[in-house]
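All protein chains but one are shown at their positions in the complex.
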Amino acid sequence: MHGFEPTLLWAIAVLPLLGFLINGIAAYRSPTAKIIPTIVGPGVVALAFIIALINFLGMRGAELHEPIIQTYWQWMPVGSLSINAAFQLDQLSILMVLIITGIGSLIHLFSVGYMQEDPGYARYFAYLNLFVFFMLILVLGSSYPLMFVGWEGVGLCSYLLIGFWFKDKEKADAGKKAFIVNRIGDFGFLVAMFMVFSRIGALDFATVFAAAPTAFVYGGAVVTAITLFFFLGAAGKSAQIPLYIWLPDAMAGPTPVSALIHAATMVTAGVYLVARSSVLFALSPTTMIVVAGIGALTALFAATIGLVQNDIKKVLAYSTVSQLGYMFIGVGVGSYTAGVFHLMTHAFFKALLFMGAGAVIHSMHHAYHATRSHADAQDMRNMGGLKKHMKITWITMWIATLAISGVWPFAGFFSKDEIIWQAASRAVGPFAPWFRVYWVMALIAAMLTAFYMTRLMIMTFHGENRTGAKEREHLHEAPLVMTVPLMVLAFLSVVGGWINVPHAIKSLPVLGWIPSSEWLHEWLHPVTGGADEILTSNVGAVSEVGPFGGHEGFWALASFAIATLVIVATAVILKKRAYAAAEKSPEPRGFAKVLYNKWYVDEIYDAAIVRPLMGLSRGLWRVVDQGLIDGAVNGVGYASRAFGWVGSRMQTGQLNTYAFAVAFGVLLLLAVVLI
Amino acid sequence: MPVNLDTIRGLDNAQLSLALSAVLFAIGVAGVIFRRNAIILFMCIELMLNAVNLAFVALSQYVGIGGQVFVFFVMTVAAAEAAVGLALVISIFRHMESVDMKNFNLLRW
Amino acid sequence: MNGVSVLDSIGYSSWVLTFLIFFPAIAAVAVFSAPERLAKQIALWSAVIELLVSIPLWFVFSTATGAMQFTAGAAWIPQWGISYSVGIDGISMLLLLLTTFMAPITILGSFRYIEKKQKAFYAMLLLLQVGVLGVFCALDLFLFFMFWEVMLVPMYFIIGIWGGERRIYAAIKFFLYTASASLLMLVGIMYLYFKYHAVTGGLTFEYSDLLQVPLSNLEQYWLFGAFALAFAVKIPLFPFHTWLPDAHVEAPTPGSVVLAAVLLKMGAYGFLRFLLPLFPHAATHPTIVAVMLVLAVIGIIYAAWVAAVQPDAKKLVAYTSVAHMGFVVLGIFALTVQGIQGAMIVMLSHGLSTGAMFLLIGMLYERRHTRAIADFGGLAAVAPVFAAIFIFTALVSIGLPGTSGFIGEFLALLGTFQTHPYIAVVASTGVIFAAYYMLPMVQKIWFNKLDKPANETMPDLSRRELTVLVPLVVFMIWMGFYPKPFLDRAKVTVTELIDLVEERSAPVFGSLPNSTTAVSPLAVPTTTPPVTATPAEAH
Amino acid sequence: MNEFIANFPMAQLLWWVFASMAVGGGMGMVTRKNPVASLLFLVLTFFSIAAIYILLGAHFIGAIQVIVYAGAIMVLFLFTIMLLNLGHDYKSDIRGGLWVIVAFVFAGTIGFSIWYATSDKTTIVQMDGAARIQSSVADLNAVGAIAQPLFRDFAVPFELTSILLLIAIIGAVLLAKRRV
Partner (left out) sequence: MQIDYTSQAQYFWVMLPEIVLSVFAMIILLVDVFQRGDREEPSSPMIPVLTVVGLVAAAIANWWLLGLHETGTAGMMALDSYRVFSNFLFLAAGAFFVMISNRYIDEEHLRLGELYVLVLFSIVGMMVFAGSRDLMVIFIGLELMSVPVYVLTGINRRSMQSAEGALKYFLLGAFSSAFFLFGIALIYGGAGTTNLALIAGAIDTGTTTAGRLIPVGIAFLAVGFGFKVAAVPFHMWTPDAYEGAPIPVTAFMATAVKAAGFAAFLRVFLTGFGGMYGTWDTIAIVLAIMTMVGANLTALVEGNVKRMLAFSSIAHAGYLLVALAAGNTLGAAAFLFYLVVYTLMTVGSFAVVMVVAGRGERRLDLGSYSGLAWQHPFLGVVMTVFLLSLAGFPLTGGFIGKVFILRAALDRGLVLLSVALVLASLLSYYYYLRVAWYMWFREPEVDGRTPLTLTPALKWALVLATAGIVALGVLPGILLDAAQDGATGLMQESATTVSR
């Protein structure tokens, strides 16, 4: 029906796997192998990107309305269950593939420079390739179980990469934490799959989504349960409350890893899951409220923590959590385009930010390494005034900052504003009260974002340098191999937003001239259309005016204004403020302290869950296992031996005793026969 | 003063003898239980055997001569046992200079 | 195909099982009579021959029928109607191949671990295989029980002679525990025998004949109890599991490997082969099913928790076995195709992964002569390959998708969910706790700082050790990405088994009302017609 | 008066006399500390039993009871006692009071159950043995009456007893000869 045949779809996934194997073997032969990983590592991903691009262009040509499914082999054919190893190519998956392979290859390139001196160079690229492979499985898989393979696969890779420098206990712990927390989410994913199967009898997307509208009643308990369990999975993967705790620790990994896995791709898998299952989620208003609510809460909550962190990567980590919250607001309120849109733009500028931070840390590290200093290379209080040392990084990161803060015309403006507006405009029917609240929260979070990002920039690049006198001359710009990716991403962060300019922009006074194209929206329509229908038919049309009146354009303008205002204000205020180097700076006090310690959430979890569980386990082992059960088992033995002892004591050796026993026996037998 | 002879005459010696044998047997059993002197124990057993003999003879009043033949055999057996038993007593006495069973408890639990 | 015709020409299918069962016995004699230094070689090569002979089964086996194949038989004690009769169907075939596959690996893996009394050791190992294969092949209940019991003796000696400090306690515990349970099964078997005699006047222990014995519900409950106890202890099902940690910890590596890889499977096999078909009413009685499932779930979670706090790596893995076998029981008593198929895959996967796990820990022990987790740390730096394989195995055993572990647990849980959703949900938390017990151990052994000087010189895997482990790894991945061949071989058997159970228990339950679990909002009957028919949900 | 003597139940009376002597002897035997004393009591019992045999019409048995038992066997006992020189150690070998009580209770119960079994005359098979014994004694005297069945019907056990005696001799010699 459609005149398009995907080219080498399998190769997209297989290439990184190949890379993994080659690099793995290289690592096995000599851990410090350089040449092969340098070529293979980025190479395979780039190749995959090219193939993806070809397919993408092909798809643009053809008018695709159904996904293209390529089946390779039967995976789990058991009774009524039949799961195939098959890839699904449609507008959403190709978009994800482009993001993954594109940004992936950039980050691989960046890593070549960043990991130059690392002893585990080959191993690093092996992991990275493996990650890309699993990520591609995740987005290309044509059924939930297959998606789950990628889902846990990327979890595994993040586990390995977070703990890449495993000699350091904290880093290893961080990896473990990430894995276990993710497992909690995976549990939800599993249960959701079971429910889907027991309802629909299939687990591949095509069948499920086709059957869903008829199989489930709108807002029914089952579909709500299913989607909520799915969302548990998504929350685990995408670091939403209450499972976000692993992501900040995940910064223990190499910075490019943070850029790739914990900013651009893996953490957005949850959003992808929701967008992919849009049909299901649209069927359950309750779930939508929950999803969007969690999103809004996370966005706000994480932002507050981000305000006071001093570790540059920590700030970015919390900002990631916050931005993910935005995406969930988007998909939560039912505007899957917006969610995916923000996912994409965020991938651009957050990857950029992380790699910029990477560059900074890289040079800081060099500086301290050169002078045998043990100061923290990631603490912004040790930075400042770096702009004269590393120009490119400085500029590109400013671009990213403006983008994330939602300043026109950068990418973030369009995507974030879209989400905020959707929250407002979809606050109709059952959602009215909820989404309004989320909208407000989103606005506040936006301001906070602008603030902490500006703070980050100021502390890092402006003011006078606090690195230390003799360290200063060792500070230098990163090598080309690292700066090129920065520049590419900077470019994307600028233009990335223009692919989905809302029509409403026309109505604006100043910006009316802008060509509006809701291209992404139309592009994704084949995927999200089903959900839109369900929503329109059950909830009704979206409202044209936001809360307190005002059209989309007005609010866009407003948010733009607010963001700019906050940035300028922050810049002005913080410029004057003189920071002290890390060791000299005082402990935060009062509320700042609470924020600085992340609302003590980790401590609370530790006290409320981890320790009790350990205690319980120990108790079960000692008391139940060794005490009760084994006690009973051995007790039987002891008891019978005791009886035996009594019996043996009767053997007194005295003839009378024996004769007595005989007489007793006689009486016994007489009793038997006579009574 | 005349005793009521009929009551006595009414009783049958054979059956009385059975009762008597029960009594003697019981005495023998009791002796075996509470005596410790090997020889006396043995005597008690002999008493029990005699009780059995008495029973046989008494029963032969009802059944026939066979019972008395059995007594003959029992006596033979008793003689044989006596020979061996007393030999054993002697041989153990050689070890212990005693026939009191309470001294013989090397063998126990 | 051509190969098959060749095999037919040598009458392969008629003698293969008999050969497989008794060849190890001959080999054992050979080992025993050989000089000490040759023992291990002879054992290894005979195991390899065994494997080679068994491989064609995989291809010749017909996946079209659930009937017994490769059957062979002969009158043994005609006076009592006892016959030597063997045969395999999908279920036993897979387990049989698992056994023959693990044997050479186990032997090769114990080359350096076993220093003293090698002859006796390898002879015992081979005798053990005789018992196990016999159990999987026997179609005569008397024969089955014979092998079932005989298998204990070599294991008793393996633990007792080559074991650790508390080996005697462990050996005795293992022996008495298992034997006590199986003796009641003997009475049960005899009872069936007499029931058959009473009904038909014939004397036989033949499985297919005893299947026909009509049993009252009460009799079914009692006999079910007698059999289930024997199998539950072997599996082991909570709370009959306490012999396992001791046995595993004290047993020498090869012992643990065989124990985990094969012996535990015998219990599950007993469930599938005897419990369900012989006592369908009892086996599908809602209360009994509920009890079994709950015990399984407790086993899964409880064992995971207890495992998490074990200071001894081997003991930890031992407890994980309990958890894994919990999934097996879960899948079996779900009485759905997915459930039982899943149980099968879990069995195979657990055989491979836990076997590998014990081998790896054994290799650690050979290097450092300790199994205490606290004595290691940072080893990944000195032995990267070792670390890689260990971590991979650990991930398989916690059911990472793309590996055999996932397929099994996924199917088992999925199948359970169809009939007992709530239990399945609770059981699914097992995946969390699996990570909770496994990852800390991995970290404490392989990651963190390399602070023990003794560990700094620890050598990486030798070539021999790699040859031992690589096949296992390969299979774990293969079963993860392409389990279809395995599923296919068990498919018909499983479906027919379920049909049998349902049809034979249906009349008893036809009248009974459906329970709340059946009509729970999560599982909807219409989608899985066969399941709703199962009395499992009846109340 | 003659009438009184004529049908005076002498047999019964004598039976009672001898029975009480037997029981008394038995009691004496089990209660005497001194082996010799209890032996003599036992001999008394045996004599009384012999008398009762005769009262029951088993004259031959009565005779050998006196000759074999009271004579030979008991003398053997006495000989042993003297040989072992136990005649005069009066150290009591009777177990403590409780033992005695329990012993008599148990033994009593056993004895009672025997009596209980035999008390019901009707359950004993009635082959009027007494009369048949009478007749056989009449035509072949007391000894012959025993000898006939002994050698005709009971030849096998008779022969066996000879082996038994041989064994007894061997055993006695083996165990009791002085040199070890």
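Each chain gets a letter, A, B, C and D, in the order it is written, and its residues are counted from 1.
The rule is short, and it goes like this: contacts are C-beta pairs under 8 Å (C-beta built on N, C-alpha and C of every residue); 3 or more make two chains touch, one makes a residue touch a chain.
As the structure is a computational prediction, the values presented were derived from the model and not from experiment.
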item	value
Contacts of the hidden chain among displayed chains	A, B, C, D
Contacting the left-out chain in the complete assembly, out of C:M68, C:L184, C:A290 or C:V492	C:L184
Residue touching the undisplayed chain, where the options are A:G61, A:P612 or A:G644	A:G644
Touch list for chain B against the chain that is not drawn	25, 28, 32, 38, 41-42, 45, 48-49, 51-52, 55-56, 59, 62-64, 66-67, 70, 73-74, 77, 80-81, 84-85, 88-89, 91-92, 94-96, 101, 104-108
In chain A, positions touching the absent partner	637, 640-641, 643-645, 647-648, 650-651, 653, 655, 657-659, 661-662, 664-666, 668-670, 672-674
Absent chain, residues of chain C that touch it	76-80, 117, 145-147, 149-150, 153, 156-157, 160-161, 167-168, 171-172, 175-176, 179-180, 183-184, 186-187, 190-191, 193-194
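FYI, only the chains that are shown with their structure count from here on.
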item	value
Inter-centroid spacing, chain D versus chain B (mean Cα positions, whole Å)	6
Inter-centroid spacing, chain C versus chain B (mean Cα positions, whole Å)	68
Interface hub residues of chain C, defined as touching at least two other chains	none
Chain D: positions in contact with at least two other chains	95, 99, 102-103, 106-107, 110
Residues of chain B defined as touching chain D within the complex	5, 8-9, 11-31, 33-37, 39-40, 42-44, 46-47, 50, 53-55, 57-69, 71-73, 75-84, 86-91, 93, 99-102
List of chain C residues in touch with chain A within their complex	173, 176-177, 239, 241-243, 302, 305-306, 308-310, 336-338, 341-342, 378, 380-381, 384-385, 395, 400-402, 406-407, 410-411, 413-414, 417-418, 421, 424-425, 428-429, 431-432, 434-436, 439-440, 443, 446-450, 481-484, 487-488, 491, 495, 521-524, 527-528
Chain D residues touching chain B - in the complex, by the definition given at the top	7-9, 11-13, 15-16, 19, 22-23, 26-27, 29-30, 35, 38-39, 42, 45-46, 49, 52-53, 55-58, 60-61, 64-65, 68-69, 72-73, 76-77, 80-81, 83-84, 86, 91, 93-95, 99-100, 102-104, 106-108, 110-112, 114-115, 118-119, 121, 124-130, 132-133, 136, 145-146, 149-150, 153-154, 157-158, 161, 164-165, 167-169, 171-176
